[in-house]
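Before I ask anything, let me first share the structure, which is written out below as structure tokens.
Here the complex is missing a single protein chain, while all its other protein chains stay put.
To keep things simple, chains are lettered A, B and C as they appear, and every chain counts its residues starting from 1.
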Amino acid sequence: MALNQLNFSIENASPTVALGEAFHLGVVGSGDLEMIIESKEQGGAVSFQILSPVTGFDDLWKRVADAFVRESGLGNAHIEINDNNATPAVVMLRLRQALAEATAR
Amino acid sequence: MLQTKVNRSWENAKQDTAQRMEAASRFIGNGKQVKHEDTVALLEAVIRPYDIVNIEGNNQKQADFLAECLNKVDRGKIHDLHMVQSAVPLKAHLDLFENGIAKKLDFAFGGPQAGRVAEFIRDGKLELGAIHTYLELFGRYFLDLTPKVSLICAYKADRKGNLYTGFNTEDTPTIVEATKFRQGIVIAQVNEIVDELPRVDIPADWIDAVIESPRPFFLEPLFTRDPALVTDTQILLGMMCLKGIYGPYGVKRLNHGIGFLSTAIELMLPTYGEELGLKGKICTHMILNPHPTMIPAIESGWVETIHCFGGELGMDEYVASRPDIFFTGPDGTLRSNRAFAQTAGHYALDMFIGGTLQIDKYGNSSTATANRVAGFGGAPNMGCDAKGRRHVTESWLKCGQELPNREAIQGDMPRGRRLVVQGVETFGEGRAPVFVDKLDAWKLAENANLDLPPVMIYGDDLTHIVTEEGIAYLSRCPDLESRMAAIRGVAGYTEIGLQAKPEETKRLREAGIIMTPEDLGIDRSRANRSLLAAKNMQDLVTWSGGLYNPPARFRNW
Amino acid sequence: MEDIETLVGRGREAIDFIVDADSFEENTVGALTFDDPEFGPGAVCGTATLNGATVTVIANDAMAMNEKFPVVYGGIIGMEEGYKMAKSVYASITADADKDLADKRAIVLVVDTPGNGPGKVEEIFGMNKSTGAYQLALAEARLKGHPIVAMVIGRAISGAFLCHGLQADHILSLDANFGTMIHVMPLTSISRIIRKDLETLQALSTGNPVFAAGPRFFYELGGVQELVTEISGMRDCITKHIAEIRTAKAEGREDDLGPWGRGKLGKERGGRVVRDEVMALMNEQFAAVADQYTAS
Partner (left out) sequence: MTKWTDLQSASFLESNARDRALGLVDEGSFTEFCGPMDRRPSPHLGVLGDAVEYDDGVVTGVGRIGETPVFVISQEGRFIGGAVGEVHGAKIVNTVRLAIEMLDAMVAKNPDTPEAHKPIVVFSFETGGVRLHEANAGLLAHAEFMDQVQKARGKVPVIAVIGSKVGCFGGMGFVAAAMDAIVMSEFGRLGLTGPEVIEQEMGREEFDSSDRGLVFRTTGAKHKYIMGDCNFLVKDSVAAFRAQIADLAVLPIADFEAMRRIGSEAAVDKQLALVALAVELQPKDSLDVWAHAGNEAPAELNDAPYEEFIAKAQRLAV
């Protein structure tokens, strides 16, 4: 019954975006999530740690994460997500907001 | 020349009605008034087994007292009725079938009773005629499904029996006209009987009995959306709609569905719409219930006219104060009319935009689930291309001209086309995918023995799909295969979306058949609630200058 | 006394088991008297002696009904009850205002209450103020040196326990076999509201007292100082704790008492360990920036 934890990495051989200072974004409301996004030197890869009350969406998380990494060019980063049943639309929205903020900093 | 002249009475229906009214006469007093305690006896006097009976009720006002009384009749005397009615949202409507008083149902919308409709069909308690659209059913009232007895509702009657249906006139004129002019019987429940009506909506000589109901009829604030509940994703979709569809097509004449995407759009007209310079160029003429969330757009001068299917609780004073915009009577208050609004909706709109629970790979969409026979009310009439339309508007023509291979199909004859837009997130509640291989409507058809899977909007009528991934301009697709590719391209991470090939999607983007927010020049980080002209119910009241009076359950002060 | 299985609903009788025989004088605390028998009848307030020393006693009467407030019955603390209890505390403070710390009268709370008045008039006029007033009065008395002991004899539920019990220096409870209940709501209700099955919650509660209901779990959390296993043991146990509290106050160990003291106890007993870690982290973080916020 414990929270479902999912860890995976998305490779990125040629990152175009790197992160500065780590930061936090979002609220764990129903259908929403929070994330901490920080830089982590790991051969270009972006690692994800997701804590979620719902199971059975592992592939979906990976697909969204993969699309985000491809789209953004982000590399060498670690992203922790506390999820409360966010839809992929919301996940992607928050990831993009995080990236926009990271690059604005 | 062979000629046969039948030898018959030509007044059977009239005589039958007269007999029934004779049986009922002891309950009917001056001004056609019947005491509410006598209602059941009255119904027993005028209704016969196998009659076609209408109980007025749409998704808003309901002849609820009469519906409950019909459930109390002696089922030995009255049984096997054939109910023809717009909607069956009340428990009492389905109890009639449970109680054996009614047998057959022709309707348009199920609402909260949709689950029982499916169950009763399966159990043989209810024989389904068909699930119609409103217009289709209204049409049949004048063709082959004319009610013998109609149980209607109105706000007020006067001492002669004239009725005031006012703000929520809705279906009443249609039902009464069909019934009364085919010699049927019309019984009205009213909230009160007064000396003088604000205006006469239904003349007394079309009415047979008037009952002052022990309590006012039930009215549901179905079109009130609390701005506080609009999400960032809905705002993103709304921005895409405005910038990618409303603007470029110049959509002036349209209907909005009741989902929160429409709410977001309505609330962004005075902000984002203004910024895009669209004022006066879009949303000038609407067929719409008096959505409270339209108030900011109306107040900032976007709208020229709105004609309403029905009323909306709390909007009466506001609407009455804006007679330039709304259709109001000589008494100064709104007159709604579902049949006329639906006629405009079917023939005269440039665009219908709504949401759905599921879209299949071909673009067919439905809100049906496996065990609920809900029907779609008016959506299919508006969510289709009306082939009979002959007048031209710019956006209609533009949409029709987009078909790249139109000459190969239609020759050189210019044709227009209604914009039919579905706005959805790729995943709904509980991460249920909206894009599916096969609609649940197929399962429902199987479970409830329906001849057709209930499809709300057929894929070939759909011109645009808007998701968080982008807009699919299906109107620009030459064939089914390219439509399916466009659908896949905006279906995100659903199984359907995963079948999209990146190369193909790229090609579609280049061809302008798919546009992402980035392609449209939309900054996703702006998709937040600061774009809403009103953020909560009180903001709407403020915009209305205190004229809007929200129902209690929507108040946050 | 042997036959008594429970004191639930018997707050008045419980007083007699605790204080010196026939010493309880209801409706009088110091200079204060309550003359209207219909005023806050669910709150039993008065003065007694315990081993000869004056104590204020505040208890619940589950048999009383407040005719003016229909939701106030069965030990519920309504608006009048809360203010009546608060006034009794203030009267105790006033009566001993000039006395030495060692001579401040103890206040004994006899706890058997299922809740605060849950009515419309209560919300219109502010039930929250009434229970808040009582808590502030108790906290003030405690900080001014009055030893306060809460004795749970029956129900100590949620907000009502917060107001009548949780501001005491020490909380004692009869063991659960006397039918005592300490919780926010029963596990069955929690299970329904947070949508977790009962078995899961029960299994978790054996290892983690924050989920569970009952005096034993509150003991582990530090919420209950000591469990009393006999009704006849209440008197001596209360006496003992009053003495312990006086010593702590005399030594200036205010932080070992009251809610803060229960925080420490919860850590010692292993029931509430995260609290301390979080506070330590905050303290460290503030220390690092404190200078920035001190105007020069």
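Just a few scattered comments:
We take it that contacts are C-beta pairs under 8 Å (C-beta built on N, C-alpha and C of every residue); 3 or more make two chains touch, one makes a residue touch a chain.
Given the structure is predicted, the values throughout are model-derived calculations rather than measurements.
Put simply, the hidden chain is in touch with A, B, C once you look at the whole complex. Only one of the listed residues, C:Ala102, C:Ala250 or C:Met279, touches the absent chain: C:Met279. Considering the full assembly, A:Ala22 is the residue among A:Leu6, A:Ala22 or A:Ala67 that touches the omitted chain. By the touch criterion stated above, the residues of subunit C touching the omitted chain are 68, 71, 79-80, 83, 86-87, 90, 94, 116-133, 135-137, 139-140, 143, 158-159, 161-163, 166-167, 183-185, 190, 193-194, 196, 200-201, 204, 208-212, 217-218, 221-223, 258-260, 262-263, 266, 272, 274-279, 281-283, 285-286, 289-290, 292-295. By the touch criterion stated above, the residues of subunit A touching the omitted chain are 1-4, 22-25, 27-30, 32, 34, 36, 51-53, 82-85, 101.
Not every partner is drawn; the one left out touches subunit B at residues 228, 529-530, 535-536, 538, 541-542, 546, 549, 552-557.
Methods note: only the chains that are shown with their structure count from here on.
One finds 59 Å separating the Cα centroids of subunit B and subunit C.
Subunit A and subunit C have Cα centroids lying 47 Å from one another. Taking each chain's centre as the average of its CA atoms, subunit A and subunit B sit 41 Å apart. Residue positions of subunit B in touch with at least two other chains are not found.
The touching residues of subunit A, counted against subunit B in their complex, run 31, 54, 57, 60, 63-64, 67, 85, 87-90, 92-93, 96-97, 100.
Residues 231-233, 236, 425-428, 430-431, 467-468, 492-493, 498, 524-525, 527 of subunit B are the ones that touch subunit A when the two sit in their complex.
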